[in-house]
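Left out: one protein chain. Kept in place: all the others.
Going by the order they are written in, the chains are A and B; count residues from 1 in each one.
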Amino acid sequence: MHVPDGFIDLPVSAAAGVAAAAAVAVSLRGARRELGGTTHAGSSGSNGNYGGYGGEQTAPLAGLVAAFIFAVQMLNFPVAAGTSGHLLGGALAAILVGPYTGVLCISVVLLLQGVLFADGGLTALGVNILVMGVVTTVVAYTLFRVLVRVLPRKRRSVTVATFLAALVSVPASAIAFTLLYAIGGTTDVPVGTVLGAMTGVHVLIGVGEAVITALTVGTVLAVRPDLVHGARGLSAPLKLKVDGELVDASPDAVPASAASPRPVLLAGLVISLVLAGFVSSYASADPDGLERVAADKGIDTAVADHASADSPLADYGISGLDDARVSGGLAGVIGVGATLAAGTGVFLVVRRRRLDTDKAGEAGEESVRA
Amino acid sequence: MSTGHAHKLYRHGRSPVHLLPPHCKIAAALCFVLVVVSTPREAVWAFGLYALLLAAVAAAARVPAGFVLRRMVIEVPFVAFALLMPFLVPGERTEWLGISLSVPGLWGAWNILAKGTLGVATSVLLASTTELRSLLLGLQRLRLPPLMVQIASFMVRYGDVIADEMRRMSIARRSRGFEARSVRHWGVLAKSAGALFIRSYERGERVHLAMVSRGYTGTMPVIDEVAASRRQWAYAAVLPFSALAVRLLGWSP
């Protein structure tokens, strides 16, 4: 799914780059809160060179998760009829380390994949970060938080929420890609065809992603619940025994609860709705005419005003929001609901299976034996 | 990186390209790809010239063609997509060897292949002439936020750790006769992933403790400075500027 150079035209790539940079900037601020949660307010050491200690934890943990996502992306899993998909990892990262750090992790993975392995074009980096990092993370985390809040406060609920969040995040990413393609694709394949193919394949991949993500989070949850960001607040406060007496641990030893998720929730909601509405309007439209125009214009702008990235974008925004397609948008929203329902069904089946086989702790032993 | 994947991409050498400061190279590569992507697809000959420019860089870096080509297989999925386009895209059709192909589809396929391939080749050249660590230093010099640079360097450091753990676990799995073949094996893979996370996390924690114990407070200390002279910048700029010249020529006709 890594988009190469030249697949999306330059203005849209540039706009995606700006959007990705903004998302990363927001995440940089948020990540310090997420990962520095257990450490302390800034204090300067005796030597003037030292800043606060709040950030000392951020980079190593995020780097570790990035490396992990990178490794897991190489873990191909068979999907159907000889094809295989790999994890996108957005949901996994968001739930394990929090959404902001998750965005940073995936961005770094994509950056290094682009620069080192030529996997994903340099000019398409913004597109890739937006589609595979921001959209998956935000959609997954939003859904996850909502579900965790709705479901009973139990460990199993976290696994359930993880499953559904991962399941939805992959097609969401495919839809986001199609959206960018519709605005700035340089090829003439009809948007409807792309959307069909992308979502079709990615719903399948999404099921794989969901199973793997949920089991991964479940395993970690069973062995080291303190490592799962999304499960914070489910554990009891610490007690210490000193000379036979119970003493409260000082407050900063207890992990601080996650930063307020409201901005992420809002962003996720907006992205989901925009995706559902906007893309569906394309899907339901007659693909030929509209798409031809978009494609031709794409070439024009790439040639003529690649310096002014904004104006062509504005054009497309308007042409995309054709009145006749409001109904299509509604259909999209309904579609998301249907996906959720299907996901729930799949989950129920999976859960019945796992009830007999997957006892907590077994996974932990596995990790020791393996 | 001791055992990591990045080692395979870097090709040791002391050519003028290897010796350029990393941030010059990254900037040059990025500008070059930008020029390539902005070139209209009808300017077929311009892409040929770009390819020649890259070949010249490869020659200056003494990177053999086979080395570059072998590392370009990463592009294959999108080549497959490009090859489908002449059949899928609606519009004016043409006959070739008795097969009906779409003209816009052919153009689209050409566009993806040409630009994608040049982009991949550029990245491969960059990676094969720049050590991983200097790439990170270069990104830092180019004002990538320090936190991102650190995440990246830790990713590289832990990449080794995780790759090692993964190999050990895979050996353990296979020595018990396991091979991931179908959907039924997702569970095993996922549990491996979970165990992998915990193992590498705990390993990572220990590395982190060792760093913190030696005074790490969230920023890497500067041990060696990297600076680029004006001449080195000029040297690096040759590639994007030649490409720009080609691009401007290609615009008018």
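Criterion: a residue touches a chain if its C-beta (ideal position, glycine included) is under 8 Å from a C-beta of that chain, and two chains touch if they have at least 3 such contacts.
Assume contacts and distances are computed from a predicted model.
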"ABC transporter ATP-binding protein", "Phosphoribosylformylglycinamidine synthase subunit PurL", "Cytochrome C oxidase subunit I" or "Response regulator" - which is the UniProt name of the missing chain: "ABC transporter ATP-binding protein"
Absent-chain contact - pick from B:His18, B:Arg41, B:Lys115 or B:Arg157: B:Arg157
Of B:Arg14, B:Arg143, B:Arg176 or B:Arg214, the residue in touch with the unshown chain: B:Arg214
On subunit B, residues whose C-beta touches the chain left out of the figure: 2, 133, 157, 203, 206-207, 209-217, 221-224
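Operating definition for what follows: only the chains that are shown with their structure count from here on.
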Distance between the centres, which are taken as Cα means, of subunit B and subunit A, whole angstrom: 22
Subunit B residues touching subunit A - in the complex, by the definition given at the top: 5-6, 9, 26, 29-30, 33-34, 36-38, 40-41, 71-72, 74-75, 78, 85, 88-91, 102, 104-105, 107-109, 111-112, 114-116, 118-124, 126-127, 132, 135, 139, 145, 147-148, 150-159, 161-163, 166, 168-169, 172-173, 180-183, 185-187, 189-201, 204, 207-208, 211-212, 216-219, 251
Complex contacts: residues of subunit A adjacent to subunit B: 4-7, 10, 13, 24-25, 28, 31-32, 45, 50-51, 53-64, 66-68, 70-72, 75, 77-80, 96, 104-105, 107-109, 111-112, 114-119, 121-124, 186-190, 193, 208, 211-220, 223-224, 227, 288, 292, 295, 299, 302-303, 306, 363, 366-367, 369-370
